[in-house]
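Report on the following structure.
Omission of a single protein chain aside, the complex is shown with its protein chains in their original locations.
Chains: A and B, in written order; residue numbering restarts at 1 for each.
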Amino acid sequence: MANPMIEVRHLKKYFNTPKGTLHAVDDISFKIEKGKTMGVVGESGCGKSTLGRTIIHLLESTDGQIFLDGKDITHVDKHQMHEINERMQIVFQDPYSSLNPRQTVEDVIREPLKLSKRYKTRTEIDQKTDELMKLVGIDERLRHAYPHELDGGRRQRVGIARALSLNPDFIVCDEPVSALDVSIQAQVLNLLQDLQEKQGLTYMFVTHDLSVVRHISDDICVMYLGQLVETSPAKELFIKPLHPYTKALLSAIPSTDIDHPHERIKLQGEITSPVDPKPGCRFAARCPYATEACKQPQQLEEILPNHFISCCRAKELNQDIL
Amino acid sequence: MANKDVLLSVKDLTVEYTSEGEVIHAVNHVSFELEKGKTIGLVGETGAGKTSIARAILRILPEPPARVPGGEIEFEGKDLLKVSEADMQKIRGKEISMIFQDPMTALNPIMRVGEQIAEVVKLHEHCSRQESIEKAKKMLEMVGIPGERFYEYPHQFSGGMKQRVVIAMALACSPTLLLADEPTTALDVTIQAQVLDMINDLKRKLNTSMIMITHDLGIVAEVCDTVAVIYAGEIMEYGTREQIFHDPRYPYTIGLFGSLPDLNSDVERLSPIEGLPPNPADLPRGCAFHPRCPYAGEECRKEHIELKDIGGGHLCRCCRLNEIAAGKAKEV
Partner (left out) sequence: MSVTAVGKDHVGVRSKRQGQFGQVMHRLRKNKVAMIGLSIMIVLIVIAILSPWITPYNYAKTSKADRYALPSWQHLFGCDGMGRDILSRIMYGARASLFLGLMSTIVATVVGVLLGSLVGYYGGKVDNIVMRILDIIQAIPGMLLSIAISAALGSGIGNTILALSIGGIPMTVRLLRGSILTVRKQEYIEAAEKINCSKWRVITSHILPNSIAPVIVSVTMGIGNTILQAASLSYIGLGVQPPTPEWGAMLSEGKSMITKYPHLCIFPGLAIMLVVLCLNMLGDGLRDAMDPKLKN
């Protein structure tokens, strides 16, 4: 069996803050198979962006292991780092701050090509630049345009071209469409899907938008305050959500289906931040089903094939669907 | 018409901005009516002119560069564009109030949240300080914030709670009309759900009418009675919620639904609207949507197209409805 593209085991990322230790990513394990898309959903502050950034080494992990194509890349030196960077890239959320305002479209795309030393002559670099621009659908006439002269969708395309320039295998997409208008959002999602098909890319797609994540992902991880609460094949998650948080999250999405208004699970309270958290389920404070047992540390358990959840009451609460 | 209880009637509203010698046509001849206790949704993308409409109603457009060269905004028998600034100040916050998109910037960071609500109450209801504080506490509780948090500062509140404070402030004087400009865009889904539920409850309780400005069709489905789809500063399609969601006719509206990943059904690829919204300083001739429209024909490029009633008050600004219907039938 082939190695998964990305595997993380017990990954942790803590930050020291004046208030205490922030457990942004706390003991997370999962695999992403080659050519697949893993969607990571959760609300702001749940650590989903930190998870993505830790995997591609924009942040140093606190503990745990990261494997790229079977190779342990948790600790790397400068030279290996360059190699990893050529295989793992990131597309950012904010199309306004992800491009250097003083670089033209061409500068942005050429820079990684020039630095990679894969291309010997200027003509080769030019050819590759043209190719990339065509690939992501940026007109030739915009070659010398500055980011502020482009709309959000086009800026995002430039960011995608930059990420693709080194022919990576794995791309972390950190909320790549949440700053875009609906019609533009659909264009960019289609582009990402086409690229995956053409180049066999593996994505980790971080977003708070559940309908987007359902559309684009093969598997989904749901995070809450730094912990993985549920992971399952994408479609199953929407039909058979098992964790109370996932259920609440799904019921909170405003639906465009006006004939079948769904019953909403009302959550009390607000999302806090995981600073020096107590052991046990972090959702318990807002969970309508919380009991004493929820104060114990929870284990990720495979309840249905490939469907893991970390909730000690999962079986009794889901008797009707299991 | 006469039997309807119309609260607000906007006729032919036009808003222009002047920037570097160019005239930007932000809102073009927009007309709609809003009944008491009902909610109208203004849907459209960034820059479609939704916010300009709301700001024109409240008369808080920055003038210059903005200008309202024409139109009428009739609110309870008065034309808001003609009343004096002093009268307008009495209307703002008292009869019409607005919830802004960003709760982070809508509150004064160095003033206690309760005081900010009390100030609005005191200004409009001419009551004593003590009464206004009582009222403010009651408002806080109504939006689900314990009254003892009256004395806290905005930075001690989370984003969702700040937005509730903003809503409490907007509703403090029981306005008859509430303008909500993307009130939940900055919030997380579970918090958004709480806030939307709360707005719906309060609206019912106080019988407030609302203009909901949003780009999210899901929100429209949840809170609006009628919907106006705005594109390039014009109403392109207008109808009841059912008319728009069951039977969208205008190609842009159809495109919006096609761009939306659906939670309940599987599509391999989305069908986005190609191209970009037009430059409002240089709108295309004819139908503003024709450069992006898959159904566009010769007549769409020639002259401006009027809104037509296509049955039951469902208005649509399109001259190729028959062709579109035929095309759809073929697909099926």
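Just so it is clear, a contact is a pair of C-beta atoms (placed from the backbone, for glycine too) under 8 Å apart; a residue touches a chain by one contact, two chains touch by 3 or more.
Being a predicted model, the structure only gives us computed values, none of them experimental.
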Message = With the missing chain put back, one of A:Asn3, A:Ser116, A:Ser178 or A:Gln196 would touch it. Which one?
response = A:Ser116
Ask   = Just one of A:Ala24, A:Val41 or A:Ile56 touches the chain that is missing; which is it?
value = A:Ile56
Ask   = Given the contact definition stated above, which residue among B:Asp247, B:Asp282 or B:Glu323 touches the chain not shown here?
value = B:Asp282
Message = Given that one chain is not shown, which residue among B:Thr51, B:Gln116 or B:Ser259 touches it?
response = B:Thr51
Remark   = Which of A:Val76, A:Ile125, A:Ala145 or A:Ala234 touches the missing chain? It is A:Ala145
Query = Considering the entire assembly, which residues of chain A contact the chain that has been omitted?
reply = 53, 56, 58, 82, 85-86, 89-90, 92-94, 97-102, 104, 106-107, 111-112, 115-116, 141-146, 148-152, 159, 162, 165-166
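Keep this in mind: only the chains that are shown with their structure count from here on.
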Remark   = chain A contacts chain B in the complex at 43-44, 151, 153, 181-187, 189-190, 193, 208, 210-212, 214-216, 235, 238, 248-258, 261, 264, 266-267, 270-271
Contacting residues of chain B [partner chain A, same complex] = 45-46, 158-161, 188-194, 196-197, 215-219, 221-222, 241-242, 245-246, 255-264, 266-267, 269-274, 276-277
